[in-house]
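Below is one structure. I have some questions about it.
A protein chain is absent from this complex, but the other protein chains hold their places.
First chain written, first letter: the chains are A, B and C, and each begins at residue 1.
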């Protein structure tokens, strides 16, 4: 048995959703919907039997459609998702889940009331790397989390409606949300940015997020780099993990401390340690090659079947939007620390 | 003709100074001074003709001594340097130049009045990498500086008297001071840290420093990493430079933009650019292998000879101490932005 | 206008051909043919309008079919290609073009006589990396080719019918064939192998191939490595090129000599050069991200349209088979050098 789904929005991201729903046994792709029907037609291609439509109303009126996957511009997420939930459809939405906290909260409440699955497509949370990192943190292998340092920089399109924080940081924030234990989430955020190209908004930004457990998370997002850098360093009391998403053969590395530096060491031991490139063994686990979206659509189906929240549910989407709002506030206040409530 | 020099302090750093003064034609090493004469003796070794002494007074009274190099604990820098300047000696001091701004200002003024060379051993500024970076920035090859991102993390000795900012950030701050043009220095600093091990002071810290030209510099210092990471990314309007100090064969890489992302691109061009790992050519210049301290002692001699300030003069040392003080203040105030005056 | 094509063989490689013919404007995918019709059906998938068939005769009898792409086991390449050529179809064949030189020669002659395009799918020759390497060599940027060193190792399936040379070296040999000028091809081959696991045939092998111009090419193929290594170093009199196919951000690097070591150097200059990690600048050109098979199917269409041999024509396929045969002979004779005639 499989669920019927329609992908709404045939722009940049839609084709990836279409391909993965088609490849999944859990799903039956019932159609592609876009106001621009020609674009929808182009996306399914000339060899396809998948129907296309320009009418969202038709989609949510179709009883063979169990779920919709919304990949339209952010400002339309709320009305489309609201209508779909009202029509009794499960809903998957691209990040950010909505343009404001209020809208996100309404969607979460609606899905709860109706017993429907509301999921946010935080794609990175379904990569083999993040899946492995979640397992490693959950296993306690790293010990207490001391710091998390994420860098996400590349050449980005300077946009007029959103700054680099809203464009790129949702990835890092959703990953933090997925890998950190509930009792060690960020409690506040300080953000400082720069607009060295006169774009009218931040093109480079640094976010610092103290964690409930005493550690600190930090995010560097940047639109001005001709080379992609995607790294996350997670320091724990026992081990440190480095994730380099641009590496093919060594995406995740786990470093042992090896030694504990102490003042009781004699000066030779101390300098020996200080000049070392590293002090302990390193292990790089093997990662399965698997497309993140493939795992994501499976999680969507399983959450519906098992009537449980998916890993990246509406509440996770809401927390990300709350943190983005707080970061915006901090940016306007020279980096002052803004508390995150109720996360 | 060469200058006579005595190295004061035979601890962790002294032996490196001794070796480099001995290897230099510009210098005659007249002795090694340490309160612990046995330690001084051990450092020069059994095959050496270099005299050792426990008396600093004797050193500065010796007319054959033109200069002293002070590599003692930070709290003793001021009295030793002051006495040496009063005795008419040129002075080289380990970083930080002094424990407070006031002391640093006094030393700068004393050296000025007496026409003596006061130099701070900001060693990293004399590495082939930083020398090359200075040249590249000065040549205008990078264009306008948009952001500078420095990471300096390793397993460090958790100290009781100074935090990670005072221990490690002087390196980054002195490098920024050496490579940035006078009219593009930091104007303020915001610092947030964490003490996840209960050390009583920050063991991880993030410093953000808006630059006079509209860009931003950022420093991550960290004592809790079992592996050394030493990278600096410098983004300019024309090119981006990446310095990876742990790499032997590719320490400096220069990335061209290649393309300019624009909204007038069609969506295919745009996604093509966004999925690229990088958008332009990369060039890695060849670097000479040369010990930084060797260049540093040469600069010290040349500055004396040519009666000009050395690259890392007392004022540079003072600016570093001022910024460290401001960072300490910001740390205590949850990352609020502290203005740097008069740099 | 586009050409009609049928993909024959729905095994390991067929789906990649199908996907790329479908995505190409130059082609109309007319069907998928496999003796096992269910496998063909599974490969096109449930949303497809592409017809499937179990009858090759039907395929070559169809006047709407201009070309066939053969991705069946090697032993069937000859009869299928022969029948297709006889029916007036253009033919694309997976490597190796045929199981023997004689068969390959017959196919080449048949295609010539009938004015049909015979192409070998040497996929690697169409990667952005090899395309760039061809351009660089053709431009003379490297100077005279002095040595080429290729390493292709990974965990491979130990096969009973072919050894590691026939399994992996076709890739390296076809790349050499595509990038080397006609007057600098290999003139002979010496091969030594080992079978340390008792497989009954070589699982590790080294091929040395003197080049007509005085240089030497060398290939290391290996089935016994748990990690993929895919590198090619091409040394020229002016520059050296390193291709690391496992790297995402720096696939091709070009190294300048920088200096010329000479006996007239004084000993300090000489040791300075010898201890250097490298002696000149390095440049890494930007590479377009483009699927090799996409370029390959375009080349197939263009060669037909322009009535010219494709880059990897039947003769290239034949030369690869000849070299493989010579390598087999050398392997049996303890590495003795076997001359390659008439290449």
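In the analysis below, a contact is a pair of C-beta atoms (placed from the backbone, for glycine too) under 8 Å apart; a residue touches a chain by one contact, two chains touch by 3 or more.
The model shown is predicted, which means the values in this text are computed figures rather than measured ones.
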Contact with the hidden chain (one of B:248, B:264 or B:339): B:248
Option touching the unshown chain, where C:64, C:138 or C:197 are the choices: C:197
Selected residue (touches chain absent from view) among C:35, C:106, C:162 or C:259: C:259
For subunit B, residues in touch with the removed chain: 22-23, 29, 45, 47-50, 227-228, 246-249
Those residues of subunit A which, in the complete complex, touch the missing chain: 248-250, 256, 258, 272, 275-286, 288-289
Residues of subunit C in contact with the chain not shown: 11-12, 144-147, 149, 151, 153-158, 190, 192-197, 203-204, 206, 208, 210, 213-216, 218, 220, 222, 224-229, 233, 235, 237, 239-240, 242, 246, 255-259, 261-263, 267, 270-271, 273-274, 276-280, 282, 334-337
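In the analysis below, only the chains that are shown with their structure count from here on.
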Centre distance in Å when subunit A and subunit C are each reduced to the mean of their C-alpha atoms: 39
Residues within subunit B bordering two or more other chains: 256, 258, 276-280, 282
